[in-house]
Structure formats: structure tokens, C-alpha cells
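Here it is, the structure, as C-alpha cells.
A protein chain is absent from this complex, but the other protein chains hold their places.
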Amino acid sequence: MPNQYAYLGPAGTFTEAALRELKPEVPVDSTVPCTGVDAVFTAVREGRVDGGVVPLENSVEGGVSATTAELIEGAPVMVTAEVAVPVEFTLFAREGVALADIKSVATHPHALAQCRGWLATNLPDAETFSVSSTAAAAQAVAEPGSPYDAAVSARIGGKRYGLRAVAEGVGDRSDAATRFIHIARPGPPPAPTGADRTSVVAFISDDHPGALIELLNQFAMRGVNLTRLESRPTGDGLGKYCFCIDAEGHVHEARVGEALMGVRRICTDVRFLGSYPRADGDTTLTPLQPPRRTSNADFHEAERWLARVRSGEVT
Amino acid sequence: MPNQYAYLGPAGTFTEAALRELKPEVPVDSTVPCTGVDAVFTAVREGRVDGGVVPLENSVEGGVSATTAELIEGAPVMVTAEVAVPVEFTLFAREGVALADIKSVATHPHALAQCRGWLATNLPDAETFSVSSTAAAAQAVAEPGSPYDAAVSARIGGKRYGLRAVAEGVGDRSDAATRFIHIARPGPPPAPTGADRTSVVAFISDDHPGALIELLNQFAMRGVNLTRLESRPTGDGLGKYCFCIDAEGHVHEARVGEALMGVRRICTDVRFLGSYPRADGDTTLTPLQPPRRTSNADFHEAERWLARVRSGEVT
Amino acid sequence: MPNQYAYLGPAGTFTEAALRELKPEVPVDSTVPCTGVDAVFTAVREGRVDGGVVPLENSVEGGVSATTAELIEGAPVMVTAEVAVPVEFTLFAREGVALADIKSVATHPHALAQCRGWLATNLPDAETFSVSSTAAAAQAVAEPGSPYDAAVSARIGGKRYGLRAVAEGVGDRSDAATRFIHIARPGPPPAPTGADRTSVVAFISDDHPGALIELLNQFAMRGVNLTRLESRPTGDGLGKYCFCIDAEGHVHEARVGEALMGVRRICTDVRFLGSYPRADGDTTLTPLQPPRRTSNADFHEAERWLARVRSGEVT
Partner (left out) sequence: MPNQYAYLGPAGTFTEAALRELKPEVPVDSTVPCTGVDAVFTAVREGRVDGGVVPLENSVEGGVSATTAELIEGAPVMVTAEVAVPVEFTLFAREGVALADIKSVATHPHALAQCRGWLATNLPDAETFSVSSTAAAAQAVAEPGSPYDAAVSARIGGKRYGLRAVAEGVGDRSDAATRFIHIARPGPPPAPTGADRTSVVAFISDDHPGALIELLNQFAMRGVNLTRLESRPTGDGLGKYCFCIDAEGHVHEARVGEALMGVRRICTDVRFLGSYPRADGDTTLTPLQPPRRTSNADFHEAERWLARVRSGEVT
């Protein structure tokens, strides 16, 4: 039996597009749309699939709460890949329907919010309707007797339901993107590629003032840039947070390893989420000061120096 | 005409309960339920109401994205008060319906997630239905011929629609709480009470490594504890974030003022959201190291010392 | 009566050269050589002179302990000027004595140490003798029947005692320099020039771990570079130190003022030693991270922003 992959459905969403990009070799009938992020995680944890794809964060809306919750809680899973998909919205209609004919548009509320300007300009009189996903909108429009004239969806969604693109790029922000992750059951991380990212969840003890700065310094002192820091309530009452951290580099690198050991020491708990190839090199927050001389070569040279000092050699 | 107040509706939600607690003197017919957080902000901005109440963060789900978005973008509003409301779920049914009779339960998806354990134990055979709010669930149950036998909602929701409490405290976490804020048009902040909170949004330049530690240090160096730090995409692409910060103290305090000036200097932009009385003293994250001698008295003493030094007095 | 100035004697030392450079308009008979740094401080404190010149640090030997001790202890004095004098040693002899004739050389032990290479090369057979100052060496050589053939001294020393320069630049390091300060009784510091230095002594409480980093951060956070940090025992037992700090900028500058207020708050005691024009702009250690946007204009802009925020203006 070929490998199976779960993803946040229905078919035709941006998540399916992400899965296609991450696993182009996987046939469509080996992919399993799930209703809900939690269902994807469950399918992975229970071994019913070999991996799963879910959205992690969106450049407009922020973190996807359900994904973050699943990564933090429940049985551990490991992130093994990521991909950033441009959020390009297309207006789809049934064959023969022109822009001027469109009086009603269905889509997901987030998509609606991100296309408001275009719709106000180009379809000022059209009524808009919220449905559960952009793919569901496309599916609904495709049905005979649909109450909707058009759908705003991902390109993959319109194509899947046999619709015709009436207008491309109807989103108000041309640079919007969503970052998706591929999850699997825990195991050795993929080998370093030289451009990797490492994700962890850090639980700092709330009776320990200064802990957050100390946590960030563990990375900064080793020249490890952070690309994302997201707080998340631990569920133990208002004001109790943990921190989801994405850092540049791979756990097998000396500097990342030393930073993670430092984080482990000062935190109540740390959940390692994975080291995996970066989708691209341009999405760096880099909020931390990279000190000089923190290359992996510098780390190895310092180790050799320490060995010499400990053995009494003149350095 | 009396003062009018908007809130995230419908009537009977936890948000209405928050408004009652913040403004107990306001008659019900001076309160305006709105459909959507954005509608509350718009009503405030346009001057149609004197203030509005919206949820800011939940101890289980985290920040309320719509509220954060409105605080960051659009015309400025000011936070003038906050309240933390315990998320206590009650199972409501029509008069005469006993627990054993309940075969279907309606509520909001978040409430459903937070009552899953209780329902599995006490109503293992009941079907559950998601509706748009806990109050809508109560309203639906109250209607003659309702498809639902019971609703999980806030106490205020069941009461408003004439339902009877079948079971109290049906949430799985007894300590869950939601923090609500009262917003108004910009103006001088309320006078310091001695136990205040200050909220700002800080935009750090992403070409400036170390900026986040530097930002946190601006508070830490003046002994100002942070009670919340939430990242939020700026909308300018993946990897670009701003930070929503809640800090202890009032902008009129010397140490808070100096910290904010420091933040202002190092950030691309800072939006001041308000200084207001803290709902309580127990919800502190306090992630920062409070250095010694950072009371306001210490700040004033140091100012006097500097004046003497500058004038040439022997100190 | 004209103003009188004390300096570390005897006449003809580098200190006299420093005084000449700092106060070129003062006639020689208004200058008072003192035997010992403490005597210069006493003359200033008791009002017998209007100011005094002493060495503060040497680029080869480090801080001058006696000067540091006097600045830290006893009645306060204020540093009002500084000058860096190149330590250029000259070999002087009586008229008619050639290099080949020199069999004995007198000088101060520090000078001897710094000219050892030259002497070994050029006068390999000459015997060397230590005397109490380079000027005393010159004076001794000038006396009829002197036991010494030559003296290594400052140019001013040889000239004062009528000697002839046999060789210039006999020091082994061409870049050696000594920094001298002018001290006066406390009073308003000289007006800022745009290139100033500020000196303080900070006493940190030794029961307060992290105090030194915190102290350095008070400057770094305001973009104030340190040009010198010297520890000094407080006299209360081994392991108890205070720190003599030279920083860039003038106490009348906003950023320096705020930094000093921060230092004042966290320290047990701070002694302000003065703000005065920098001798030159090239002698900067700059060991601290200058954050962005810490110009005085930035400080004033932030003050105006805070005033607007406090008054309720939209910012």
C-alpha cells in the first residue's frame, strides 16, 4: 500500500495545494482530507497515515490556534517539512457566467475579509455569503441550482469543481501567504541541509521573573536567530503562557544544540517539535542580536581549544 | 439621552456579563449588542456609542484575533477598563426537561471543546450541535419546537431566554477565564489607582537584529513587569510581526513613562492603547527581572540628584 | 593675584607638560609643583590653588592608583578638563657629551622599562640607575660632578635643566601616552562642547548579583558608550570593588542624564566626577552596544510623544 497523507480538508483548499507542493509525487487518491486540524493530528498519531499537512500561520491572520494547540498538547508529533503558499484568491463561476452577471459571492470569512476591497470596487452590488471554507464555496457554486453565482477560492479549489476563473488575484494584499507544516510521528529529524529551521515549545516558570529575556538570550548568545515567537496560554488561567519558537538552524548544529541545552536548563519543560528544511530564506524575523563568531566552525574550534586547556597544553 | 454602550452580541453572552460587571449602573436598554467585534469598534469610532466591550484573550484559546486586529489597525481607540470573567458553563433546558431527557445539546464550538469531558460523562448519548454563540444556543433552545433539548451557555444567557439550569459548572476546567476590555475614543487615560495596567503595540524594525530583547529590556531595566506579550503579523508577509504588550503600571508613573519613551525611541512605531485599573492582582506573568530600586520614589529621587549634579552642587 | 595651579612635580615632568598644554596662558611662576598626587588634591581642596593637574592613566602601565584613590575618597573634587600627552622619551646629556661617551643613564623605573630595547641596542654597555622621576634624572645630570652621564626624560625636563638632546624617541613604543586630568573644587560642569566625556564612580552592592551587567546596561540602553571601566577595591576586604567609569557625552545631554539617573537608582552610591571636553576623538574603547535611535534628538522627541500620550492626544 502506498504512503497515505492527511490534510485539512475539504479538497480544493490552500492546504491541499500545500500538500501537492510538499509531496508532488503522492497520487491524489493517497491523500485524505480531514474535517478539522485535530483530525489530521489524530490520523498521524494513530498511524493511519504517514504524515499530515496543516496550516501553521498566516501573514494576515496570525497563528492558527488549532494547530498550535495540537503541537503543544497531546502525544508528540514532529514537524519534518514546511512550505509557504501565497494566498492568491481567484473568483470562480460556472461556465458562461460573466463578471457582470455575479450578484452573490460565497467564500470563507477570512477570504472575504482579505478580498473586501476588490469586491467593493468590482462587484459593488454583489451580496456576500460566508461558508466553512473556500473549497466549500467552490463546491457550492458548482452545484446545479446553487444559490451563489461565484466563489472566491484557491486556484486548486475552482479547478477541482470544474469552475471557470472570472478574475485572478482578487485579494487586497498581493503578498499574503500561509505557512503550512508537514507532521509525522516522532523520529530522527531529517538531515541538515544548511538552511533549516528548528521549532520548540518552551514552558517558562511563571515564578521566575526575567525568564523570557533569559530564554531569548539563550538563542542570541549563540548567534541563533529566531524567526517566530508566539505566546500561547498554557490553559492554567489568565497570564500563564508558553512560547512557540522557530529558530534558524538544525538541532544537529553545534550552536543550535548548545542553545537548546540552555533553553532546556532554564525552562520548566521544553517540547522539541523538529528540525526541517526552510521553505525559503526570505521570511526571517531575526529579532535577536547575532554575536560575532558564532558559526559552527567557531563552536568546533572553541571545543578543541577547551580540550587543549583542560589537558594542560599551552594555547 | 443616557450613555450608550456597545458589546459583542448577541445578548446573553459572556461579553454581556462582562459589560454588566464593568458598568453595573447602565440600564439594559442603553446597551447595544453588535454582530462582530469589528462592529463594536466601528460604533465606538463613529461616536454612536460612548464605549464598547469586547473579549481580548481567553485562558484556554489565547488572544481574540479580531480584537487584536482592530486595536492595531484603523482609527485609534483607547482601552479604559478591563474585567476578567470566569468561564463558567451552565447546561440550560426548557422548564420540565430533566438531564435524563436531553438527547441534543447546542452551543458554540469553543464551549463544546471546553465541556467535552463533562458531556461524555454525563450525557454520553446526546448529540452536540455547533451554533454561532452560546447565547444563540440558549435562544434556540427557548424557541418552541426547537431541534435542541439543551444549551451550554453563560448563566446570563440561560436567564435571558427563560431557561432553567439543569447543571452548573459543566466546563472541564474550573479556572478558565476570559479577559474583556472596555474601549472608548482616545482621550486622557483614567487617573492612576496604584494597581494599573498599560497596553501598547510595538512595531520593531525587522532589519534590526536584537530588537525584541532590546524592547523587553526597556521595561525590565525600569522594573516594569510585563503581564502579556503577544506577537501578531503586521500583514506585510510571513515573518513580519508586531508585539502587543501589557505592562504593570500607569503611563503617569515615572518608571512607566521612561520605559515607554525608551520603547518609542527604538521602535519604528508605537501605538499607545491605554492605562487602566487592573482587574485583579493575580494574573501576572511577570516575565521580566525587576531590578532593585525601581519604585517611582526612586525615580523621583534620581531626578533630584541629577538636577543637583547639573547645577554643580556637591552630592 | 593671578590664578595658581598645582601639579605633580617636580618641574620638568610629563605632568608639567600636560599643565602647559591645558593652561598655556598661565605663567610658570603661577604653577606649583607638588611632591605626590595627594598633595595636589589637598592644595585644590583647601583652596590654595585654583586647579591641579595629575596623571590618570597610562597606556602601558594602566591607571594611576594614587589619583584613583583621591578621586574616590576624601572631599569631592571635579574633573574639568583632560589632555593626552604622548610619552616621548628623549635622551639628554650635558653639553659636549656624545652618545658614545655615555656610560651611565638615570631615569624613572617606568621610563627605564619603556626604553629598555633602545638602550640595549644603542647603549649596550651603559649602566642604568633608577631615580624618583624623569625630571629628577635630568636635574641630577645637570649638576656639576653628576654620577650620571645622561638622563631619559620628557623634552620639557631636559630643557628646564639646560641639557642637550642626544637622541629623540628612545621609547620602545611610539604610541605610548598618558592621560592627565585637571581637577577643581566642585561646581557646575563646563558647558557641553559636543565632544565631551563624563566620569563617575559607581559603588554596586555586592549582595546584588548581576549588578555589573545591569550597571553597564544603564549606559548601553541609552546608547552611551563607555571609554573606560576600571575596578578598584573599596578597602572593605578582598572581593569588594567599585567601578570608575568614563562615558561619552555630557551630563547635560538627555541620554547621559537618563543613564546617570539609572545608575544612581541601582547603585549603593555614585560619585559624579565631572563632564568635560574630550581630549580627542580617537581614544574610544566603546565596549557597549549603541542601540539605534539614541541621539539626544530622539530623547527629546520621545519626551514630547509621552507628553501627548499622557494628555490624551492621538499620537
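Lettered A, B and C in written order, each chain numbered from 1.
The rule we apply is simple: a contact is a pair of C-beta atoms (placed from the backbone, for glycine too) under 8 Å apart; a residue touches a chain by one contact, two chains touch by 3 or more.
Here the structure is a predicted model, which means the values were calculated and not measured.
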| item | value |
| --- | --- |
| Which displayed chains the hidden chain touches across the whole complex | A, C |
| Contacting the left-out chain in the complete assembly, out of A:Val79, A:Cys244 or A:Leu260 | A:Leu260 |
| Selected from C:Asp101, C:Glu168, C:Asp236 or C:Asp269 as touching the chain missing from the view | C:Asp236 |
| Chain not shown: contacting residue from C:His108, C:Arg160, C:Arg179 or C:Arg293 | C:Arg179 |
| Residue among C:Thr42, C:Thr128 or C:Asn217 touching the omitted chain | C:Asn217 |
| Among A:Lys103, A:Arg116 or A:Arg293, the residue in touch with the chain that has been omitted | A:Arg293 |
| Footprint left on subunit C by the chain that the document does not show | 57-62, 65, 68, 84, 173, 175-177, 179, 204, 206, 209-213, 216-217, 220, 225-233, 235-241, 282-290 |
| Residue ranges of subunit A at the interface with the undisplayed chain | 76, 186-189, 205, 208, 210, 214, 217-218, 221, 251-252, 257-258, 260-262, 264-266, 270-272, 289, 291-294, 298-299, 301-303, 305-306, 309-315 |
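Definition applied: only the chains that are shown with their structure count from here on.
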| item | value |
| --- | --- |
| Contact graph of the chains (line, ring, star, complete, other) | line |
| Subunit B-subunit C separation of Cα centroids, rounded to whole Å | 58 |
| Junction residues of subunit B, two or more chains touched | 210, 217, 289 |
